[in-house]
Every structure is written in structure tokens, then in C-alpha cells.
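Scroll down for the structure; my scribbles are underneath it.
With one protein chain held back, the other chains of the complex are shown just where they sit.
On to chain A.
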Amino acid sequence: MSGSVTLTEKVWRVVLYVAATAGFVFLVAPILAIVPLSFNDGQFLTYPLRGLTLRWYENFFFSGTWMFSIRNSLIIGVCAALIASVLGTLAAIGLWLAEFPGKRLVGAFLLAPMIVPIVIYSVGLYFYFAPWNLTATHLGLILAHAVLGAPFVLITVGATLSGFDRTLIRAGQSLGATPIQVARHVVFPLIAPGVVFGGLFAFAVSLEEVITVLLIGGPNQRTLPREMFSGIRENISPTIAAAATIMIVLAILLLVTAELLRRRSAKLRSG
């Protein structure tokens, strides 16, 4: 069998490797290409580099507008992720605990924010928030981003729970624990990685969301992606490259954390 590798098969394998390598280059190269340009000592975002400098990072960290946007992003992202985590985790536990009529429909409804185009949602909020004076407020954006993040918590916690041994709950109850004690000492430690993972996901969703900010944010709610949006549209400067590099580093940190959490929860499930 192994001796019967024909020439066509070899050609096919080479074609596969070349195509896949080209695909990987396409995925990663543009993201990595912007990083060196953030250290380039020149006004233009072009290669070859004209020498190294940190002044674009200086521009970034000492500029009032960029720092203000980071602060806004953190406030909105953290609050939205917290709301999404609490509501999403409770709902995931409820959906897992028991069958009730219409459960499939409820699940589909709760995942809808992931599917509906964000422009439609944002325009809806544009009208809906106006009479409540929630347009151009932090609270408005926090609520909007919490809605967008909650489905991700629902999915990650749901996935963790699907590998959860239900007899552990009965064991806890039979030993005389109250439902709250069971939740605190049995359920929560086991699903904690899923909750944190979901929360990170919700935070990442808020950190990259810009359409809601464009439509219902005011000048006081300019977030990091909103600032980048204007930067790219008006005049793409090396400071944008610095901001992009910082966000890529953040993305790598999130990716690593998520991967560690996934491994931990996989170990818990198998152990």
C-alpha cells in the first residue's frame, strides 16, 4: 500500500502544501507586516524602514485622545463583560438543569444577538435609547455590548457544563448541602474556567465593537476602535500602527489565556 504512492499523488501533496502555506501567509502576514512599521522613523507607513524609533508609541501613550479612548474601552468592556458573564452563566446553568417547554426556542432566541447584523441592532438602539436619554452615555454602550457578549458566555459555559457529571450535584444534596452550597462548592469551581473564558470572549467582543459606538456613542464615548476608525478613514499615521501593534499584543495575550483555560477545563472534564 505505502509503496503505491504514485506520481500524481506526490504532485497533489505538493500542491496541497503550497496552497496551505500560501493560505497561512495570507492569514498572518498582513497582521505581522504592520508591527515593524510602528517602529519606523518616518512619516509614511512604507517599507524599507528608515531607522528605529519609539516616538509613535510616545505619541500614543502621551496623547490625551488615545488614553481617553483606552479608558472608555476598558470601562465599557469590563462592565459589559461582567453583566454578560453573570446573566449568561445563570442562563447556561438553567438551560442545562432541566427540560422545560420551549427550551430550544429560548436557546435560539438568546443566541440571536450573535446572528443579527449589528447595524440593524445599532439603528434599533439609536431610536430606542433616545427617549430614555441613553444615547451618548457609557451606560447605553455597556448595555448594548453586554447583549452582544452574553451569547458567547452562554456557549462557553454551556460547553463546560455538557461535560459535567450530574451525579456530583446529587452527591452534594445527599450529603445535606443546600442548593446554594451545592452551587458554590460543587458547580462553580468546575465551571469557573468556562465562565472566565466566556467573560474574556465578551470583553473581546466589546473591545472590537465599533458600529454601536458609531451610532449610539457620543464624543465622550470614543473607544479605542472608534478612534482607530477615524484614524484609518482620515489619515492613516504611524501612531495607528503603534495602536494596532498594542492591540495585536493584547490579542495574543487573550489567545494564550483562552488556550490555557481550555486545557484546564479539558483536564477537569477528563479527570
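Observations
Here, a residue touches a chain if its C-beta (ideal position, glycine included) is under 8 Å from a C-beta of that chain, and two chains touch if they have at least 3 such contacts; residues count from 1.
Simple rule for what comes next: contacts and distances are computed from a predicted model.
For the chain that is left out, the UniProt protein name among "Beta-ketoacyl synthase", "GrdX protein", "Paraquat-inducible protein A" or "Spermidine Putrescine ABC transporter permease component PotB" is "Spermidine Putrescine ABC transporter permease component PotB". Among the residues A:144, A:186 or A:261, only A:144 touches the chain that is left out of the figure. Taking the complete complex into account, A:117 is the one of A:51, A:117, A:176 or A:219 that touches the chain left out. Panel shows chain A; residues 1, 4, 6, 8-9, 12, 16-17, 19-20, 22-24, 26-31, 33-34, 37, 44-47, 83, 87-88, 90-91, 93-95, 97-100, 104, 106-129, 143-144, 146-147, 150, 154-155, 158-159, 162, 179, 204, 207-208, 210-211, 214-215, 225, 228-229, 231-233, 236, 240-241, 244, 247-248, 251-252, 254-255, 258 of it touch the chain omitted from the view.
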